[in-house]
Every structure is written in structure tokens, then in C-alpha cells.
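Of the protein chains in this complex, all but one are displayed in their positions.
Chain IDs A and B follow the sequence of writing; residue 1 opens each chain.
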Amino acid sequence: MTRDLIIGMAGSGGDGIVSAGESLIAACAAEGYHAIMTKSFGSQIRGGESSCRVRLAIDPVLNPGGALDVAVALNWEDFLKFGAELPVGGETVVIYDSATGVPPEKVPLTGISPSEVFAVPIGEMARKATGTDKAKNTVVLGLLSGWFGIVRDGVMKGMRKKLAKKGAEVLEANERAFQAGIDYAAAHPLRTSRTMEKPARPGVKLLTDGNDICAAAAIFSGCQFFGGYPITPSTEVMQLLTREIWKYGGAVLQAEDEIAGIGAALGASFAGKKSMTATSGPGMSLKTEVLGLASIAELPLVIVNVQRGGPSTGMPTKSEQSDLFQAVFSGHGDVVRPVLAPTTVSDTFDVTVEAFNLAEKYQTPVIVLSDQEIAQRKEVIDPIDTSRFTVVDRLRPNDAELEDYARFRLTDSGVSPISHPGLEGGNYLGAGIEHNEQGDPTASGAMHAKMTAKRFRKLDPLRERTDLFRIEGDPEAPLALISWGSTAGVCREALQLARAERLKVKLLVPYLLHPIAEGVYRRFFESVKAGLVVEQSYQGQLYRLLRTQLDLPKGLRPFCRTGANPFRPREVVDTLREAVLSLQRSVEDARQPQE
Amino acid sequence: MTSLPTLTAKDFKSDLKPIWCPGCGDFGVLQALYRALAAIGRPPHEIAFISGIGCSSRIPGYTTAYGFNSVHGRALPIAQGIKLARPELLVLAAGGDGDGFSIGGGHVPHAIRRNIDITYIVMDNQIYGLTKGQLSPTSPKGLHTVTSGYGSLENPINPLLYTLAYGAPFVAQGTPADMAGLASILEEAIRYPGFSFVNVQSPCVTYGEECQQVKAQKTKMKPLASLGHDASNLLSALDLSRSYGTELYTGVLYRNPQPPPSMDAQVVERQQRLAQGALPRERILDLFVQK
Partner (left out) sequence: MTTKGIDFGKLSLKDALDLAVLIEEEARDRYEEFVDQMRQHRTPEASRFFAFMAGNEEKHRAELAERRGELFEDQPVAVTREMVFDVEAPEYDEARAFMTVREALQAAFRAEKKAYAFFSDALRRIPGGDVKVLFEELRQEEIEHQRLVLAELEKTPPDPSIRQDDVADEPAAL
């Protein structure tokens, strides 16, 4: 019985292939499977090539996976445009519409012999069932259901809900199309069975994506204001909040530009409300000045950057991890701010809640570095117990402190109680200009030194936050993987593969990228002889960032590349082996007597 | 909302000494603002005063209100965020002509069309004072400045026509040459329920021309009331506003007699209406449950 199945489908936008994927993953959730779905498009708004991958499994799915187990091509021209997203291998079952006129022996997959190939009269079956070939995607769902033993009830239930408004006739036609697929599969069974195991205890599952769960986490944390601007791939964060936040006494402003978005969010924070903005790389560049203002005015603010291919316009629909330098270093002057990164849809909730807590506790902007992959992939996850989270509010001045209130009092911790308009006695001048304890503008060198030190030292406790790091594997292992963001999911699976292959590896996943918790890294590196820092950027930004502050083990090297070229668990393990071999070779070379 | 009619101008004066050059028009604006706020009677802690960067943007620090001297050109977005987050506050925004109409120009139409209940005061002196006398978007064509040594080749922006054209329900112009008038205008603008704009011809004593200074303004100014202008007549206001740069009209140019509902009022109404449908925060993830 199969416990893990990766299905890739492609066609043109009009074929509803992504819609089929969505029905599929919803049905997976209903039946209790864990699943991840990613989508990929061409550059047309509608009707261009489009594809999706659904990976479903009994156990939680760590990443979208590698080569497909099942490939569905409604036409070959569109399918072949997704070579990177839909890799076909020797184990793949290929299903395609026979209307393409391509015989099974001649499928255009150069150099690959898939395990089974089915030329199915999908269009014809759709026409027979519904009178039009528009229901091709429903036939495909039937085929998948039949061949792999999945989602039959889930799809039927989903269809009933989705098509309820369209009337009985349409529903019945679609049910016929679905059944046609199932019947075809029964009549043409697979040579090797790939029937999916059924989940033992299905239970309730959540179906959502990184952007939506980020917005939900904001509401959970008590966020009452969002200011932002539409930008792919972050817009969904704003959109969910425009549906929900009013119910909690909050407001959303879709501003006229990125700067106004963060400006309004900062204003709301100044007014004493928890506040947030979300954007992608280009928007972060525009927001940089106001980010600096937030730092010097010591105002809490959460800024979500859903990273995409850069620089400049880059690749709006592709994931990358190349904004780390910007998150850490951008902005003029001596500025420091916490940078957090989720690794899955599920922990995007945890990380966003933590971001609000840090912002409030330390009166600082906090950047959440999500990425397009996590943000826009649909994931079926186990329910999250919200009672395990604590929500932190900013430190407000007590009555005694209001008697002689100094907004920027130079406390030992660096955190000074913060008032807001409406609070009597707490009046102060907030400003981007350097200031004294009262908030009055100053150009004094001594005061600037003290204030800068205050703004830096208040974040020192973050260096001790070992709970913002996850280490998996044998703590004494000599081989290491370090990864962050969506790539961490790939490395988790690589870790499993490596350990199954008897490699002594451990994995470090930092959720806190900055300030750098030097102690955590040093302790991790004690046993390490070789390893990889795996990340999706040309420069290997985390690797380089760590090198600015730490000595890294000699054998630790970057395994990095640009986006739209996701890592696969297998290649991580293979590259790790290469790194080990090359280290061994250099050790042996060093031992050779001089010629 | 508390209201203490016994507040005086002194209650709004902070201890911070203005850095403005003696003779600066902004002193008059500040004094008129103290008077206006005293007349309105909201206590300082219920007032948020946001500015950008420039000489005139220093003004919040010279009042006892909660001030936010932010970054160049971004006072309006920040002020709108404050008002939407806490609609019960009295929110003021201020800055110069460069802060408002050059770098900040992109924000003006949107602040107006949202009609959020804030008052925007621009101290218009047709020059960049803080940075030593460069051209500003309201500088007249042909003006010689340190960045237009051969004379400006650009036509100026018309703040009055601009704001009226974008639909501001309250537009006025004042000058410190008529302090009583300016205090009246500011008071009326602040009281107006919706976005109100006051352009103040506040001359720069260091970089401005003699003909721009307060003494000259006293003879040049033409109070709209004395011209028999009907401030509820938008077309008439638009027509008068075209003389910006040649005539110094003071008073209320336009006041929409039926103030349209402000965005902040509508937000509050929406929040009250939707509150019943809220999932408890701890159960927010129910939004994603697959049944």
C-alpha cells in the first residue's frame, strides 16, 4: 500500500486543472490525509498554461517532493512548459488525453521511460457524460480516484457543495463525468498497484495556506490594524483581514502605495493598537525609510515579507530566499530589528504570533520572512491548539510613571514604558529625529550614543532564545544541514533519507534569523566536521550572514541557488555526500608526504 | 470624549523653544493654532499632531499634544492610520508645501477621497527653508533659487485648485498677517466633520522675498467674506482658486454644506455591525476547518 503520492497535472487555464487540484486537496483533507498543493502558471491572466502538484500522505507532508508518482497532461505543449515543477521519472504513471493524437510510445518526454503510460479519451468521456468537453477536470479526478483509491467520497461531497447553486442537472452531469473516470480506471487497472493506504484516525483537518494562516494569527494576537498594498504573492494576507478584522474592532486600509501602507500601520501603532503590514521584495524596498522611523521611534510593528524572485520586479510568482540581507541590513544608520522565518504553513501561525509578541515586548519593527512557496501552497494540517500560545502586550506606564513621564527613559533593559494618544499624562513627541529621554530633538553625541545603545541592548535577550531554533537528529553528529524557510521542509525529508542511509546527520532550523544567537550556533557546530547550508538564493545569504559573526566549521559549505528551481530531498543528500567526500579528500591530501 | 471649555492657549504651549528664525510666519500659525485648540476645548492628550520634515514640520513639538514628527512627505498616511485606529482622537497633520505637494503629493488625493476626519495644515512659503532655499512645488515660475539659478522653468502647483478638484469638502487659506482670521479658520477647519485643508501663506523670513512677508501680505490680502463669496458654491471656489499665486484670498474658499460621511465614521459603523459575527480569537482557525 502506498503511503505517499505525488500527483502533477497540467493543461491550459481554461481546463480547470488548478480547480481540480483544489477539489482534490479539499477531499484529501476531508478524508484525513495530510497534503500539500502548489500551483504554477504561465504569464497570462487566464487561459495560459497552468499546473498544480498535490502531494498527499498518511504522515505530515514536509515539502512538495521530487519526481512525480502520477503525471496528468491534458495537452503536451502546456505540460512540457513545467519541466522544473513536474519532473517525470522512471516511476511515474503518465496519464494524458488521447485527443492529443500522440501514441503512448511516443510521449514527448525525452530520455525518460515512465513506468506506465495511459492515453485516455478524457475529452470524449467528458462530452459523453455532460454534453461538453468542459468537464475534463472532473473526469481526471475520477481517474485518480479509481486508480489510486482515494477521495471518492470527498470529491462527491465537494462537488455537491460547489455546484449546489448550479442546479441538479449540472451536478448530475459532473457526477457522471467523475464516475466515467472511475469506470475507466477499473477497466484498465495499473500493472503495479499504487492504492493509497487509508488514514487510520482521520480526525479534523485544517486546509489553508501560509498567507491566510498568517492573517489568522494576526487576529489571534489582537492585531487591530493592517495597512498595505496589493503585491504578489502577499495580497491574500490583506484580503483575509478585509473580511475579518472589522469583527474585532479593527480596520484595514488598502493604501495608495507601499509607503502609505506602512505609514498608516505605523500610525495605528503610535495610537496604541497592534498593527501590521505585508508585502514582497519590491514593497520592502519602498518601505525601508518608514522601517527606520519605526526603529528610532521605538514603535511595535509587524512587517511580513513574502519573498519572491528578485531583484526588482524579478519573478513575482516564484519563490526565493534572497531578501535576508535586506531584512537584516536595509535602512540607513545603526539599526537592528528581529527577523523571523516560518518553515511551513502550520508554523507560520506560531511565527506570526511570536512576531507580534516580540514587536510589543521590545517596541520594535519585526520582519517575518515568509516565501511564496509557503505563502501560496495549500496545506492540509492538523489542528493547532491555540491555548499553548501566550499573547504579549506592550508595557504601558503606570500612574507613578505618568507623573513624570519620559517616553524614552534610559532603562537597564532598554525597554521604556510606552503611552499612546488618549492616555492622560503620557503626552510625548514621537519622532524620526534623534531625541532625549523626553522625546525632545537632540544632536548631542552623548545622547545619540546612549539612545542607540538603548535601542540595541533591548534586543539582547533574543540571543538566548533557544526555543526559536529546532535541532533534529543526533546532537553529536559530525554532519550538519542548516536551512530556513520553505527549504527547511526539504531538508527535514533529506534528514530522514540520510539517516535511513546510515549517515550521521543533524539539522538546524533557525526560526530567528537575526539577531544571531551565537551561542546556539557555536554549540551546534561543536561536533560538526562537514555540512551544507541549504537555501534558495544565489549568494547563500544565511551562510554569508553567519560568516560575518561566527567562525564556521571548515567543512560547512553553502548549497544555494536562485529561485524557481526548488531543492529536492534526494539532491540534498547527494550533495551532502559530495561535501563529505571532498572534505575527506582534502584531509587525506593534507596527510600526504611532501613530494 | 472629554471637553473642558476652560482650556486656554497656554495649555497647548510646550516648553520646547521653536528653532524658527525670528520673524517666521510659522510663529503666527502656532499662536493661531493654540487659540483654535483652546476654543475647541479637547484636552491635549486627546490630540494627535503628525508632521513630516521641514521647518514647519517642527510644529507638533511646540504643542502639548501627542506629536509625531515623522519622515518627509508621509504625515498624511500616518495620520490616517492613527485616526482609523482611534477615531475618537482629534487628529491634525501639518507640513510645508514641499513636504505636502512634492514628496508627499501622491498621498494628498487619497487622503481627500477617503474623507477621513483630519485637518491638514500646510505652511506654504514657496521655498525649501530647512535645506537652504531650494525651489519648491509652489515656487512661481522664473524664481531664482539655489537650484534655479537661471530662474525656475516650472509652473507651480496650485494647492487650492488641486485640493478642491480632488473633492475636499473644506478648503481655506489664511495668513499670519490676520491672526484673528487665521485662528477662526483653523477652528472652523478642525470642527468640520471630514477632511479639511488649510493652506497658510506663512512667509519665510530668511529665503523669501520682501513682497511675500507679513507686512506686504497685510495690504495684499483679500478676505473672501468681504468679496461676498459664497463658500457653498464649489464652482465659484474653483474659479477663485485659479488666482493662487497672483491674489492672496483669505478665508474659507469652500465648505460643503452637506458634509459627506467620513471614512472613520463608516468604519466604526461597520465594526459595530459586524461584531456579532466574530469567532472568539482562540477559535480563529475554525475558518480553515475542512468538514
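The rule we apply is simple: contacts are C-beta pairs under 8 Å (C-beta built on N, C-alpha and C of every residue); 3 or more make two chains touch, one makes a residue touch a chain.
Every value quoted in this text rests on a predicted model; they were computed, and no experiment measured them.
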Touching partners, among the displayed chains, of the absent chain: B
Hidden partner chain, touching residue among B:Lys215, B:Arg242, B:Arg270 or B:Arg283: B:Lys215
Residue, one of B:Thr8, B:Ser232 or B:Gln266, that touches the chain absent here: B:Thr8
Listed residues B:Ala38, B:Ile59 or B:Ala85, member touching the removed chain: B:Ala38
Residue numbers in chain B that touch the chain omitted from display: 8-9, 17-19, 21-25, 27-28, 31, 35, 38-39, 130-133, 176, 179-180, 183-184, 203, 205-207, 213-215
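As a convention for this text, only the chains that are shown with their structure count from here on.
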Chain centre separation in whole Å, for chain B relative to chain A (CA means): 43
Touching residues on chain A, where the partner in the complex is chain B: 26, 29-30, 204-208, 212-213, 216, 219-220, 222, 224-225, 227, 240, 244, 246-251, 253, 255-257, 259-261, 263-273, 275, 289-290, 293, 297, 349, 380, 383-384, 386-387, 419-433, 440-441
In the complex, chain B residues that touch chain A: 16, 43-48, 50, 53, 58, 60-61, 64-71, 74, 76-86, 88-89, 106-107, 109-110, 267, 270-271, 274-275, 277-279, 281-285, 287-291
